[in-house]
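Removed from the display is one protein chain of the complex; every other protein chain stays in position.
Let's turn to subunit A:
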């Protein structure tokens, strides 16, 4: 279980600036942040974002980093994808108010468990529910960035087609990234041409679009609590070892 590289030095807050934003869905946006002293990270790690009001009040939330850092003219840039939480405190600010060039405090990278290491040659299955795609997309992007040939399968559960985050990129990578399979499950409304009725991820989906247990894949499941509970139980029921299933759940944050 010793997956982290123990870094005993404190991970300090630093000032990042918003470089640009991209609209992903009606409720999710990707923010590109310039973080001058970003030390690099592993796919799946997250970053804490902290806001401060004029009276000193602070609010902090954790966001998964969505892909490898890239070099900008003034230092490294990282991306986070923010899903709007109704009545949230932080996500509406980041989506509606936070402007290009504005500063924000960040701290990271954090988390040493829900990560994929490209040295690991086991096949990988990724199961995403809603905005749980973000750390899994980081793994898909990192796989391509390092030229890994590890076979990946993604099962992505969304309410409707318009809720798919990174839709164009996933379409492109599903076609071009050799060894990456992408399958969708629609829970509310399926697009034209999709076979079957809307449903929650079930046994047939995992059997059809995941890896069989005897290949001993490494599985990453990320999404809302109920989704993760259900999918992890399914996988254990199919014979996957609990120790090869890593989960990340999010409850209401904001």
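Going forward, a residue touches a chain if its C-beta (ideal position, glycine included) is under 8 Å from a C-beta of that chain, and two chains touch if they have at least 3 such contacts; residues count from 1.
Basically, contacts and distances are computed from a predicted model.
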Protein name as given in UniProt for the chain not displayed, "Oxidoreductase, molybdopterin binding", "ABC transporter permease", "Nitrite reductase (NAD(P)H)" or "Anti-sigma regulatory factor": "Oxidoreductase, molybdopterin binding"
Touching residue (missing chain; options A:54, A:86, A:147 or A:239): A:54
Contact with the hidden chain (one of A:15, A:70 or A:146): A:15
Contact residue for the chain not shown (choose from A:89, A:120 or A:216): A:89
Residues of subunit A in contact with the chain not shown: 1-4, 6-11, 13, 15, 50-54, 56-62, 89, 93, 97-99, 102-105, 110-114, 225, 229, 232-233, 235-236, 242-243, 245-247, 249-254
